[in-house]
Structure formats: structure tokens, C-alpha cells
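Note that this complex is displayed minus one protein chain, with the remaining chains in position.
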Amino acid sequence: MADRWLAGFVLALSGVYLFATSRLPSLEIGDPLGPKAFPFLIGGLGCITAAWLFVESLHRRPGTPAGEQPAARHHLPAVIAVMAWMFVFYFLIERLGFLLSCALFLAGLTAYFNRGRWLMNAAVYLGFPVGVYLAFTQILGISLPRGVLPF
Amino acid sequence: METLNAILGGFAVAAQPMNLFFVFLGAVMGTVIGMLPGIGPAAGIALLLPVTFGMEPVSALIMLAGIYYGAMYGNTASAILINTPGTASAAMTTVDGYPLAKSGRGGAALAIAAIASFIAGTMGIIILSLLAVPFATFALRFGPAEYFMLMAFSLTAVSALTGKSPAKGAISAVLGLMVASIGIDLQSGQARFTMGIPEFLDGVGLLVVIVGLFAVGECLRNVEKWFEGTLQPIPIRGKLWFTRDEWNRSVGPITRGGLIGFAVGVLPGAGGTIATILAYATEQKLSKRPEKFGTGAVEGVAAPEAANNGSTCGAFVPLLTLGVPGSGVTAVLLGAFIMYGIQPGPMLFQNRPDLVWGLINSMYIGNIMLLVLNLPMIPLFAKMLYAPPGVLLAIILGIASVGIYSVGGSTTSLYVLIFFGAAGYLFRRLEIPAPPLILALVLGGIMEQSFRQAMTISGGNPKVFVGSTICIILLAMIVVAVVMPLLMSRLRALPGRVAARSGSG
Partner (left out) sequence: MKVIQGLAAALAAALLGAPAAIAAGYPERPVEMVVAGNAGGGLDLTGRALETALRESKLFPQNFVIKNVGGAGGNVARSQVHQKKGDSHMLYVESNRIYVNRIVGTTQLTHNDVTPIGRLITEYVAWVVRADSPYKSPKDILDALKKNPEAVTFGVGTVPSNDQMNILRPVMASGIDPKKIKVVSFKSGGDLMIQLLGGHIPVISTGLSEAIEQVKAGKARVIAVSAPNPLPGDLAKVPTWRSLGIDVAILHWRGLFAPPGIPKEVVAYWDKALGQMVKTDAWKQQLEKHGWFDAYADSATFKKDLDAEEKIYAEILSDLGMAKGLKK
């Protein structure tokens, strides 16, 4: 079933892509093919692969599960929460600076996923940002955002 | 005789204590740059350029070159251990390297990679010393039509990467082509599908896509596994080093991979990533057990690792013999030459033999240093997998984030990273293979541009694609690559059918 949804999604995406392609401006100059020819081809291929997958899913014997066990579906909120947590990190990276935002990010993750081992976690969320910061700024000469800290 | 003197003179230059120190420094920095996803050798060298002002040009170039090939050693570790290629050219290494690590053979994969890098690197330098000029002539024969055919041939490698469902492999490739079409179209100068994001004018960064699909996607999937209680540290199985059998299976791939890597590296614009793809696909096609590829075949690590080291040596051919850069890294090196007041050009070998041979010969020394440097780190790295999964997860996300931030220097690329991370997660849930997407992303742009270049030059005549010997050879290779698997499966089915027919008759 999941495969048919996927086929539908790819078809829809290809449709959007083809529409966007049709809106690209044409030029008077340049090569005879122009900037639109390949995208049209790609969009067309997208539709074909979607159909292909649909046919493939019909041939699959019923009972063979497509994809992994659906039981894991309950954990989708956790996955979204981790992505949101990444977003918070990235939002703060230039505002708070790399050291603080990264420490916060890692502290949050380890506190949840490595529960109870306070000492080890502290070593990670303090050691990693400092180590990376020193490596980047001192050895590689790449600047990372300083933010509110004076160094 | 004169050349021989020049070569020996080059060794004298390379062996000066100061230059040995700079080889070492370059190798170490290259390893570090390679290991961290994000900053690749091109950006790394560019960043270090200002620091080299005031150094002897030879020493500076020796160090910068060390960063280049050093990165090809460094990019392996994170690819194998945490499914995160340090640079784009290690993307193929993850395909078999990570499954090997998951099955407890991470140490063996790392060791094979280091040895493959060393052998291919050294082979590459020897070829560079002896055959630079013929290879430069070879590079000159590649016009747009030849490039198109080469890319088309590379695309046949998709079938090597599809996994269980060919349709899903094809979908992955099409999505890669779509991503590849984002950015300014070279021929018309028009922006396509940039969605109003200025960073997308340059196209979507290959590395953001790779790190998102592989590293972040894997982490998000692991979050789920953590809740399911199936996320466990990986134990090491067997010995840390590779077995005799693993070695025997790797010798061929290393040699062929190194040669393929060198030849592709010579071609401007093709680059290390395509070299690794071709080497991998070649080995899969030649292998007696192709079904093992993608599930943890040691050959699948040896071939691309050899190829990306071979390609770095190849990339020096156009720079040193023609004075034109053939890759992002050598373009930066060309800038370095000019900064030091050296005019790179066709006369460089005659005008500055000390510099050219000093640089080339330092690479032998650098490769030995890198091998010695990398081997002791293997047990250390392999132990990393013992870390509690929760900690590993946090650190991988941390490394991925800082790496991507350091490339673009803006948070835009980080938000793009989350997007591709989510895609990577969905790919895993829906069992869509990610490597075809990467392959299509690498090939898509060059394929389109070279096709249009060729068609414009020929005035719209498609005969241009069979207009040269190289084109025809590549066409033949494409036909073989497409037809062979079909033929093989027919042949395999044949005895069964014959038996069935005789039974009924």
C-alpha cells in the first residue's frame, strides 16, 4: 500500500515539476534545445517511474509487507521532535554562538537518549563543542559563529 | 638523462627537512579535513592559502597537495563508521563500508581502505611521473560529445545500486536529476527552480544532500529504533585486521580502481566521485558474487577507495602539463601558483623542474606518512562504535551540522540539511535506495550541459555522439553494460527451460 502512495506522490511531484518547467522563460539565443528540454524529459521520466512502481506494486504478492513493520509508525512524533530540535539548534547557532547552541543541542539529545549517565553526557556536550570549535578556528582557520560569548 | 636528473633533483627538494615537515603537516590537515563532513579539500586548501604567504612556493605547494590526497584517506573513516562520507568522493564507500561496520567488520574495511588508498596513490604518482604527457593528450580528446557518452556510461551503474526494487531505484535517480536541475543553467544563464533561495543559484550542494540522506536520515531512523529497543552498540566480529580471503578479493579491485581513478581524474570536470562510481560498478560487474555488493563486500570498499586516490594524482596531469585546472581543487592550486608568482602553463615542466618534481616526489613520501598515520587509528576508530547509541547519535548529528555550516557559512544550508535528512528517513522507511540519487545528482548537470554543448557545436546533428573513436568505444561499453546482465539472466534461465521443454516433449 505504501508503494502505491509513493507512486502517487512521485506522479504529483513530477506534475508540479513539469508545471514549473513550463513556466521557465524561453530565450532567443543559446543552444537550440534551451533550458527547458531536459527538465521536461526529467519530469516525463518521473511520471514513467511512478507508473512503473505502481505496476510493480500490483505484481507483489499480497502478504509480503512493503517497507518495514508498520508498528514503528507510533514513533513518528519522536522523529519529528528530533528534527524540530535540530531546527532550534540551527536557529540559535548564529544568535547564541556555536559553543552554547551546540552544547545545548547535545545536552538535550544525550539527556533523553542516554538517560542517567550524567558524567558521560556532560563530557560529550561540553567536550565536543569545545573540541570542534578549537579544531575549526585554530587548526583549520575556519570561523564559527562566536555569538554572545567573548571568545 | 635530463629528465632523470630532474626527477632526482625533485627527490632532493622533497627530502629537505623543512619540506618533509610540510608534507607531514599537509597530510595531517588533509586527514582531518577529509574526516569531517563539510569542508572538502578544495575549500580547505582555499582557506589555508593566505597562511602560506611568505612560505617557499615549493613548500607551500607540497603542503597544499598533501591536504588534497590526505583528505582522500581521511574521508573514509566517517563513511565506513557512521555512514557519513567526509567528502563527496567517499559516498560510494558508504555503500559497502557501512554494512561491513554494522556486521562487525569495520576494522577490516578501514584497513583495506587505507591499504587501497596507499597502493592506488603510489601507483598514481608513478603514472603521473612517467606518463603525464600521453595522458594529457588523452584528456584533450574529450570534447562535449565524449563527456556525454562517458556520463551516459556512468549512468548504467545505477543498475548496480538499485537494491531489491528496480522501480524504486529509478525513482531515486529521477529525484536526483530533479535536484541536479536546480540552479543557474550554464548555457542560457537563467535560474531554474531556485524557489527564491539565493544559495540555490549555485545549485544544491552535493554534500548537503549526501550528509542529509545518509547521516541525518540514518540518525532519524535510529531514533525510531531506540524507541523500539533495537538500537544496540555494534560488537567487533573476528579480528580487527582483514582476513587473507578479504585481501585476496581486494587486490584486483584496488589495481583496477586505481587505474580507473587515474584515468577519470585526468579528465577535467569528471572528478573523484565519478571515478569511484565507475570503479564500483566495474567491480560489481566483474565479481563472481555481485549480489554481495551493497550488503558489505570488502571489494566494494577497496575499489572506490583506490579510485578516489588515483583520481587525485590524475587531476595533477592537466594542471602540470597544460597549465589548466581540471578540478575544483586544482583550480584553487592554480590560484596558489599565481599568488606565488609562478605562471603555470605548458612550459612549467621545462621552466621549473625543481618545483614540479619536488611536488610530485613529495607525494610518495606523503602517501607513506599517511599510511603510517592512518593504520594505528583503526582500532581507535573501530572502538568508537562501542559508544552508547544515544551518544553516537548526538555526536553524528553534531558533526553533520558543523560540517555543513562550515561549507556554506550560512544557516540556509542547515535547513536544507534537515529537509534531506527527512528525505533520508523516508527513503529508509519506504526502502528507496539513496545511492542512485547521489549518482544522478553528480551526473545530471554534466550530462545535460555536455549534450547541449555537443548539439550546439554540431549544429543539431546527433551523429556527433558517434563521431570519434572514444565515443564509439564508450557506446560499445554502454551496450555491453545494458545487454550483458539481460543476456546473463537469460543464459542462467536457459538450462531450466531446456529441461522443462525436454520434459514436456
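Going by the order they are written in, the chains are A and B; count residues from 1 in each one.
The criterion applied here is as follows: contacts are C-beta pairs under 8 Å (C-beta built on N, C-alpha and C of every residue); 3 or more make two chains touch, one makes a residue touch a chain.
No experiment lies behind these values; they were computed from the predicted model shown.
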item: Residue touching the undisplayed chain, where the options are B:Met123, B:Ala139, B:Val264 or B:Ile365; value: B:Ala139
item: Which of B:Pro268, B:Gly366 or B:Gly421 contacts the chain that the document leaves out; value: B:Pro268
item: From B:Gln16, B:Ser103, B:Thr295 or B:Thr456, residue that would touch the chain that is not displayed; value: B:Thr456
item: Which residue of B:Gly326, B:Pro388 or B:Gly403 touches the chain not shown here; value: B:Gly326
item: Which of B:Pro134, B:Pro233, B:Gly409 or B:Pro462 contacts the chain that the document leaves out; value: B:Gly409
item: Residue numbers in subunit B that touch the chain omitted from display; value: 25, 29, 43, 46-47, 49-55, 139-144, 184, 186-191, 198-199, 201-202, 268-269, 318, 322-326, 330-336, 338-339, 341, 343-347, 408-410, 449, 453, 456-457, 459
item: Interface with the unshown chain - residue positions in subunit A; value: 25-31, 138-139
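Here, only the chains that are shown with their structure count from here on.
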item: Length of the line joining the C-alpha centres of subunit A and subunit B, rounded to whole Å; value: 22
item: Subunit A contact footprint on subunit B (complex, rising order); value: 29, 32-33, 39, 44, 47-48, 51, 165-168, 170-171, 174, 177-178, 181, 185, 187-188, 190, 192-193, 216, 219-220, 223-224, 226-228, 388-391, 393-395, 397-399, 401-402, 405-406, 411, 414-415, 417-418, 421-422, 425, 429-432, 448, 451-453, 455-456, 460
item: Touching residues (chain side subunit A, partner subunit B) in the complex; value: 2-3, 6, 10, 13-14, 17, 20, 24-25, 27, 29-35, 38-39, 42, 45-46, 49-50, 52-53, 55-56, 66-68, 71-72, 74-75, 78-79, 82-83, 86-87, 89-91, 93-94, 98, 102, 105-106, 109-110, 112-115, 117, 120-121, 124-125, 128-129, 132, 135-136, 139-142, 144
